[in-house]
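Some chains omitted; the rest stay in position.
Each chain gets a letter, A and B, in the order it is written, and its residues are counted from 1.
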Amino acid sequence: MIKAAVLGATGYAGAELMRILSQHKDVEIVYPASHSYAGSKFSDIYPGMKGVLDMVLREDDIEKAAEEADVIFLSLPAGLASSLVTDKILSSAVVIDLGADFRLHDKAVYEAWYRTEHHSPSLLQEAVYGLAEIHRDEIRGKRLIANPGCYTTCSIMTLYPLVKNGLIEKDGIIIDAKSGTSGSGRGEKLGSLFCEVNESIKAYGVTTHRHTPEIEQELSLAAGESIVLQFTPHLVPMNRGILADCYAHLVSGVTEKDVEEAYSVYKDEPFVRIVSNPPETRYVKGTNCIDISWRLDKRTGNIVAMGAIDNLVKGAAGQAVQNMNIVFGLEETEGLSLGAGCPF
Amino acid sequence: MIKAAVLGATGYAGAELMRILSQHKDVEIVYPASHSYAGSKFSDIYPGMKGVLDMVLREDDIEKAAEEADVIFLSLPAGLASSLVTDKILSSAVVIDLGADFRLHDKAVYEAWYRTEHHSPSLLQEAVYGLAEIHRDEIRGKRLIANPGCYTTCSIMTLYPLVKNGLIEKDGIIIDAKSGTSGSGRGEKLGSLFCEVNESIKAYGVTTHRHTPEIEQELSLAAGESIVLQFTPHLVPMNRGILADCYAHLVSGVTEKDVEEAYSVYKDEPFVRIVSNPPETRYVKGTNCIDISWRLDKRTGNIVAMGAIDNLVKGAAGQAVQNMNIVFGLEETEGLSLGAGCPF
């Protein structure tokens, strides 16, 4: 059994991780922790898990976690992880960080977008960007995994085959993404109240959202040249799900067949489903899958590529478990759901 | 492996059953059927199951199903099952009927409330009412299981300990129940449209809902005398979940302790959780659990007992699998979820 610690276990992503780990046959949660609720039972905070996860929450103490666990999952506010993870911690446990601190390779880019200092820049080289479908081989031997963001997972995976194969113009990529409200977290903010979110849709973080440089980093790596793009997230009145509509101008002469072949890079991926209809977030709800579809438009010369994920699963907790499975040499799908019930 | 047939696999309850069976380690679905979609892949109708359940749907032919399967699940419109099930069918397969045809022991009561003829009254004695927490021993040896209704499961289980132990007055019981919209089914009805359901709540079937005699039958059996009660269902703008608020006048002298002891009848039940706060449907979503709580009111002399289930799981497909597990001697919880993620 792999012994797991979860720091930040009572946020939405952390709690989803707890739930998934509780179903994983090779994992034992030995150190569940929450700064806000230390001393409470997990199931008192999440009564849906009563009888399943009644363990008492401990403090977010990474050193104690490292003593007891083989793998430490961090689901903490931005900037905190980079001050907690050290070489010593990594020498005794694998760290999978669900936050943003180790995702950007360039400290300056991190500090510019997150407006906070990075506390362990030396570890940036050690970290791997944990998007398995692209970096699986690099993930295998690593001790520090930067689990990708929700919008970014969906956007990168949708655009990667097109960029990698040079099928679209590098300039002018536009990503219009929509997210369920769990993406805003469990904080008691006015903008997250039911009556402020329900029956409405809005964009936010227009031109400034922090997931932008993360998408650009990965697509630039795939392209072999710098990509600058437009990313606009939206808040949708639903619990879960991200839909990313990706617009790009096709390189002259690119055909439907070229596009199909590009996406065949995913043909053996257990969590990628190429679908014919535009993807709907409900069809990936609760799963670790991404559904991808596209349309070529002869009138405009564009491709509209669309991807859908569950922001708390493939966009956070599920992907973290997928990464753990890879690092520890387990079946990559172990503990992760592949099929979504409907309606759910 | 138990070979399973599902007739009516593309209604909401049938599809949920397909999903649960696909996760059951001892079951193989050998005969998935749908009158409306015979010839299509299941995952074309439910794209959330792409890659998991891509099998082609067949016709709703119970005789062919009986040839191939050990257990036949029926999820069909009222009145149809009673014309399909025969002794011959039962001699070759166990039948678990998710519909209402075999739930009422009294043919006359069935015909009065359902306003249709019952086509196989002789089988009514053979059928067992498949509420395991009450009739587990009777279920074990049976070939024909009448899987309880959604409202009825929730209502009966919430009131049973009180009635069985004579803690409440037999007259004056009131059940005010609330259901998510999946309970209305997948039919293309005006009243089921998003814009007709969303942002509203209403009662329906007031004084006439067909689940009433089913609740009365089971509580009367528990009481050892006839119980007539008030049942009012409501439509709630959410996908899943039933909450049943049950009001009754306490027999004079009954204490909090008496009530606690009565509910301790469930103490070893894997799917019953006695909770301190009023139950919320989200905490049982996707699980086969019922959450029960109650309050005694000294001012009025009443007890308010509240139960919450997932109407498609414990109220339909999950309970059907629970019954199958019992009949075939498997672990009762096999394939069934005990913990609910939140938000989901």
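Operating definition for what follows: contacts are C-beta pairs under 8 Å (C-beta built on N, C-alpha and C of every residue); 3 or more make two chains touch, one makes a residue touch a chain.
Please read these numbers as outputs of a predicted model, since none were measured by experiment.
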{"item": "Subunit number of the complete homomer, 2 shown here", "value": "4"}
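Assume only the chains that are shown with their structure count from here on.
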{"item": "Whole-Å separation of chain centres (CA-atom averages), chain A against chain B", "value": "37"}
{"item": "Complex contact set, residues of chain A against chain B", "value": "12, 15-16, 19, 22, 46-53, 181-182, 199, 239-240, 273, 275, 277, 280, 282-287, 289, 291, 312, 338-344"}
